[in-house]
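The structure follows.
Excluded from the complex is one protein chain; the other protein chains are retained at their positions.
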Amino acid sequence: MLDYIRRREGLWLFTRSPAAMIAALATVVIVGGALLAPWIAASNPYDLSTFSLIDGLKPPAWLPGGDPEFLLGTDDQGRDMISSILYGARLSLLIGLMAMLIATLLGVGLGLLAGYFGGWVDAVVMRVADVQLALPAILTALLIDGIARGVLPTALHQELRVPVLTLAIALSLWVNFARTARASVMVEKNKEYVQAAMMQGQHPLRVMGVHILPNILGPLLVIMTVDLASAILLEATLSFLGIGLPADSPSLGTLIRIGMGFLLSGEWWILWVPTAFLVALVVSINILGDFLRDLFNPRLR
Amino acid sequence: MAWFLIKRLAQSVLVMVAVAFLAFSLFRFVGDPVSQMTGVETSVEDRERLREELGLNDPFALQFLRFTGDLLQGDFGYSYRTRQPVGEMILDRLPATIELGVVALLISLVVGIPAGIYTALRPKGVTSQSVLLLTLVGVSIPTFVIGIMLIFTFGVWLNWLPTFGRGGTVEIGWWESSLLRPEGWRFLILPALTLGVYQLTLTMRLVRAEMMEVMRSDHIRFATARGVPWRRLHFRHALPNTMIPVITIIGLQFGGVIAFSIVTESVFQWPGMGLLFLESIRFVDIPVMSVYLVVIAFFFVVVNLAVDLLYVAIDPRLRVREAA
C-alpha cells in the first residue's frame, strides 16, 4: 500500500534524480502534445484536404530549401512532420496504453484467480500461460492479426485494425502480470490477516480486492510502465514488418516504416525525426519505470 | 522426482498440441494459397481444381487431423511456393539461426554479466549510472533501427563489414557453419550485435538486480562481519548465488532471440528460419508458416524443460516450487 511516508519519500527521491525529472517532463510534453494534436497540429494527416503534394519533401526549416511553415520538414505526401508525429504518437500511445491496460486486467485477474483458488483453475491458467510463452510476442501478434484477417470481412478488419493490433499486443504481454499476481496471492493468502478475513466469511472477490491487490500495486505499476514501453516498441516492430497499421493511419511505427525508404536517399528527416521521437518517448517511459522500480524495492537503492 | 518429470513432460506435450492447433488454424485463414501458386493467366476452373487437390475444400477438423498426423510421422508437407519438403527447408535454415542466436546470446552474457556485477557493486558511481542510462536507451531503440544504423555505419559509410547474407560458410555434414572461418565471422558480427544488444541490456539488469539482492542477504552480511576480504566476498560468496538466475535468463532470452531474429534476419537478409518465415508470410506459404511456429514452440518447450530440470538439480529447495 502506498502510505503517506512512501509518497513523501518518493517525491523527495524524485527531486534528487535529474534523469527521472527530465524523463517525466519529456513524457508529459509528448503525451500532452499527442492529446492536444487535433488542436495544435498544423495539419491533419488523416484529412487529405489539409495538405498538398506540392509541399512534398521539404527539409527541416533551418536547411536550405526549408520552409518555416514546416519546422521539421515534410514527407513525400506533403504532410508536416511535426503534425504527423503528434498524431502518430497519439495513436501509438493509445495502442500502447490500451494494450497495457487490457494485459493488466487480464493478467491480474487470471493471476489472482489462479493463485487464490489453486487446483485446476491454477493448472488451466498456467498451461495457457505456457502456450503463450512458447510463442514470442511477435508471433502472437501475427497470429491474432491473422485470425482477425481470416474471420472478419475485409472492410470490418480494416476498420478494426487498431483494436485488433491492440488486442494482439495485449495478449503477448499478460503473462507477466498473471505470474506476479499469482505469486503474491500465494504468499499473501496464507498470512494471518487474509486468513482472518476469510474466516469472517468475506467473499473471495472482496478478499482479493481489498486485502491482496493493494499489496502488489507497486510491482504491478513497475510492470505496467515497462510494458507500456514494450507495447509501443512492439507496435513499431510489427509496423516495420508490414503487419501493423496501414499508412493512412500512421502510428510512429508506420512513420518509421515509411521513413525507412528514405534512409539512403538524402531525405533523412523522414526517417530520423519520428525515430528520434519514438526513442525519446520509450526511453522516458523506461526511465520512469526504473525510478518506480527503485522506489518500490528500496533494498535496491 | 519421476512424477515431476512425467508431469512436466505431459504439460509440454499439451502445450505442443495447443500450439499446433493455433498454428494450423491461423494459417488456414490467411490469404489464399491458390492465388499464390498460380500465375496471372490461370483460369477459374484450374484454380478450383488445385484447391480440391490441396484438400483446401475439406472440413476444418479433417484438415487439422491430417496436419497433426503428418507432423507426428515427420512428414512436414511441401511448401506451396517452392514445392520443396518443408522439413528440409527449415533444417537447411536452422544452422544460420542457431549460430546467430548463440553468438548473440554469448555477446549478451559475456558483456552483460560483468557489466551487471560492476553496476551492482558500485551502484552510485558515475560509470554505473551512465551504463544504466545507456542500457535504457538500448532497450528503447527498436531492433530494426539498430540494424539499419549498423549497416549504414559499418557497411555503407566505413565499408568495413559486409551488410547482407552469410558468406564464408563451411559445411560440416549438412550443417553450414559461419564460425570456422574469419570470413564467416565478418558476416556474422553485425547481425549478432543487432540481435545481442537488447538481450545484453536485459542480462545486465537482471544480473545487477540479483547481485544487489544477494549482497544484502544474511550470509553475505555475516561474511562481511567475519571480515572476509571484499574481492573474495564478491566472487566466491556472492557471484555463485547470482548464477542460478542466469540460467533462467538464458531460458527466457531464448524466446526473445528467436522472435527478434525474425527482424534481424529481415534487415540483414540473413538466411535463417526467421527470414524463411517472413518470406512465407509474404507468399502465404501456409505449410512453412505452420511448421515454423510448431518448431519454435518445440524449441521453447525443450529449453524451458531443460531449465526447470537444471533448477531442480542445482537447488533442491526449488523442488517444492515445481508446480510453477
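Miscellaneous remarks
All chains are identified by letter, namely A and B, in their written order; residue positions are counted from 1 within each chain.
Assume a residue touches a chain if its C-beta (ideal position, glycine included) is under 8 Å from a C-beta of that chain, and two chains touch if they have at least 3 such contacts.
In this text, contacts and distances are computed from a predicted model.
When the unshown chain is looked up in UniProt, the name that turns up among "Carbon monoxide dehydrogenase", "Peptide/nickel transport system substrate-binding protein", "Phenylacetic acid degradation protein" or "cysteine desulfurase" is "Peptide/nickel transport system substrate-binding protein".
Screening B:I148, B:M204 or B:I262 for touch with the missing chain picks out B:I148. Interface note for the absent chain: among B:L276, B:M289 or B:V303, the touching residue is B:L276. Among B:A23, B:L71 or B:M89, only B:M89 touches the chain that is left out of the view. Think of the hidden chain as still there; on chain A it touches residues 48-49, 51-54, 56-57, 76-78, 149, 153-155, 158, 242, 246-248, 260-267.
Residues 31-32, 35-46, 49-50, 53-54, 78, 80-85, 89, 92, 148, 151-152, 155-156, 159, 162-166, 266-269, 271, 275-276, 278-279, 282-284 are the ones on chain B that touch the missing chain.
By definition in this document, only the chains that are shown with their structure count from here on.
Distance between chain A and chain B, defined via averaged C-alpha coordinates, is recorded as 23 Å. Against chain B, in their complex, chain A makes its touches with residues 19, 122, 126-127, 130-131, 133-139, 142-143, 146-147, 149-151, 229, 233, 236-237, 240-241, 243, 256, 260, 263-264, 275, 278-279, 282-283, 286-287, 290, 299-301.
Within the complex, the chain B residues that touch chain A are 11, 14-15, 18-19, 22-23, 25-30, 123, 132-133, 136-137, 139-145, 148, 152, 156, 209, 212-213, 216, 255-256, 258-260, 262-263, 266, 278, 281, 293, 296-297, 300-301, 304, 323-324.
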